[in-house]
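Heads up, the thing below is written out as structure tokens.
The complex appears here without one of its protein chains, the remainder shown in place.
Now for chain A:
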């Protein structure tokens, strides 16, 4: 009996090889696959979109690859911070990758995204390179902001990424301003203004939302509800934690933010809505594994069981992995190979970033103004360190 099974497995080896090669071919195909989101959407003053999402093997694999890259990048940033190569603030996005990746799948680079300080993965999603990311984190010349911004100030204007903002809640009126400009210029594009559950209580958000609704601006407010505003749980900060309902007269949609396809569907739906009817709020129910920032262990206000529970049941990368396996698009080994390849890419980028030099001292005085009129700027020692702003 055992001999029989061994022989059959030997006989079947070429078949499995053939099957695996056909599987590799299908990862680039664009045959439609239908996927169901994990949970139905909940709407506020709006009919939610359907749970059924159309996707392709190519998209599914790209989701896996992109999310694995983001996950690996954030974990590498954690090590770099602990090695003191990254200074100051470092707010990590691991656990929330599905929001970045799902949103990108639904929109174009002409649509704008603006977010707060947890911006590394959004930057990558908008076309930023790993080298630019790690160089900026380490304050080197090759960084996306030439080392002058830091972790919280990544920008990529040509791809519609407007940062990268350190003041909680400020990015929401700025995002509505981007939408205002898009409407003014008659571009048929939208702006996604992302904020967290902590920022959802900010007054300027409601001021901006009022004006966006009054003027029918194509603004989509995306609340990435990871349930903790720094160390304060949402039930301690908000009387009404149904953030998708807080727009009152503005329609809202509650989305499972750990499911990239739910995010994609919601963003596509929101873009169509915003172009016709004005602002809409999307609440992404998501979770961050790290603390608020690298100086927060993240376990003083939540239990380790909670964190590991979410990791086991709702991890966004795992969900895509299961989908890929269930649709037979790749084997376990192939997925592990992709992860190894991603890890290698990240390590190479870090090595390259470490080689990148610090900005030249003359950069202290550049970019203060676009047009400086030859005015003098002074350093700490006014006699020794001064420059003329061109």
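Please note the rule applied: a residue touches a chain if its C-beta (ideal position, glycine included) is under 8 Å from a C-beta of that chain, and two chains touch if they have at least 3 such contacts; residues count from 1.
Definition applied: contacts and distances are computed from a predicted model.
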* Absent chain [UniProt protein name; select from "Eukaryotic translation initiation factor 3 subunit F", "Trafficking protein particle complex subunit", "V-type proton ATPase subunit F" or "Pyruvate dehydrogenase E1 component subunit beta"] -> "Pyruvate dehydrogenase E1 component subunit beta"
* **Contacting the left-out chain in the complete assembly, out of A:33, A:275 or A:377** => A:377
* Tell me which residue among A:47, A:207 or A:313 touches the hidden chain in the full complex. => A:207
* Selected from A:167, A:358 or A:385 as touching the chain missing from the view -> A:167
* Structure fact -> chain A positions in touch with the non-displayed chain are 112, 114, 145-149, 153, 155-157, 162-167, 170, 172-182, 184-185, 203-204, 206-208, 210-211, 214-215, 366-371, 373-377, 382
